[in-house]
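Quick notes on the structure that follows.
As you look at this complex, bear in mind that one protein chain is not there, while each of the others sits in place.
Letters A and B mark the chains as written, and numbering starts fresh at 1 in each.
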Amino acid sequence: MKNLNSIAVLLALIVSLGALQGCSSMGSSDSREKVVMQVSDNDPAKWNLALNNAKNVQQMIGADKVEVEIVVYGPGINMLKLDSAVAGRIDEAKNANVKIVACENTMKGMKLTKDDMLANTSYVTAGVVELMKKQKEGYAYIRP
Amino acid sequence: MKNLNSIAVLLALIVSLGALQGCSSMGSSDSREKVVMQVSDNDPAKWNLALNNAKNVQQMIGADKVEVEIVVYGPGINMLKLDSAVAGRIDEAKNANVKIVACENTMKGMKLTKDDMLANTSYVTAGVVELMKKQKEGYAYIRP
Partner (left out) sequence: MKNLNSIAVLLALIVSLGALQGCSSMGSSDSREKVVMQVSDNDPAKWNLALNNAKNVQQMIGADKVEVEIVVYGPGINMLKLDSAVAGRIDEAKNANVKIVACENTMKGMKLTKDDMLANTSYVTAGVVELMKKQKEGYAYIRP
């Protein structure tokens, strides 16, 4: 009976600690800040604003302390085409570890292939689903 | 004494399991994905984009696995008037279980009554408060 009791107590402790860990990991699984930005306007001023914002966030928080992702979809997709007005800045952003993601559903709708897009663009099937996913993972959402 | 101990151990287990359950239910009370979209621009291109996004999300995730709500307020309210440029698509979206919600405060300000609005529109007193509430309930927020 004493042994049974001891086992039960141990079990209680293990379950309790599991609960504690489960809670804390829900808050933030790692210590880096996270932000996802949306570009869905066909407007180079908005593209520049998003890129400014990304740069700003990295400068303020420290580029190694924050994950920055820009999701580009809908009429915004022109931002990532080879002839983009901000092609140079996109390269800079990528070199600074800003993840830039194009929506393949949008590309399909506009008959664009990866050959039409800037090098090193990342791809997701649906930009909006990516924005949902990132918010669920604890990313702040910014819509410039 | 042994009985007392056993009761205490049981209590500890119950409390621990309660804690675990409390934690997991905070993450997401049910397994469906959730997204709320905002339409506040008087711009049919934005209306179409929001409706495209809703459709896309349902196609990608599965219409029965995601709750999609579009909150329409401010200058966006024309999207839901009888003469809306996207009246047909609004019907389609409703049939596909996309919830479409109009802001009554906006309607009051623009002297609109429910008779001026598309059939089957849902209503909330304040669109912005609805957007706050949904975010608090764990909905992702998308502003097309």
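One rule holds in what follows: a contact is a pair of C-beta atoms (placed from the backbone, for glycine too) under 8 Å apart; a residue touches a chain by one contact, two chains touch by 3 or more.
Values in this document were obtained by computation on a predicted structure and should not be read as measured data.
S.K.: I'm checking contacts with the chain that's been left out. Which of A:L49, A:A63, A:A87 or A:L112 qualifies?
M.R.: A:L49
S.K.: Kindly note down the residues of chain B that lie in touch with the hidden chain.
M.R.: Residues of chain B in contact with the hidden chain: 1-2, 5, 8-9, 11-12, 15-16, 18-20, 22-23, 26, 38, 40, 74-75, 105, 125-126, 128-129, 131-132, 135-136, 141, 143.
S.K.: Please identify, in ascending order, the residues of chain A that touch the omitted chain?
M.R.: Its contact residues with the unshown chain are 2, 5-6, 9-10, 12-13, 15-17, 19-20, 23-24, 26-27, 33, 35, 45, 49, 52-53, 56-57, 60-61, 140-144.
The criterion applied here is as follows: only the chains that are shown with their structure count from here on.
S.K.: Where the CA atoms of chain A average out and where those of chain B average out, how many Å apart are those spots?
M.R.: 22
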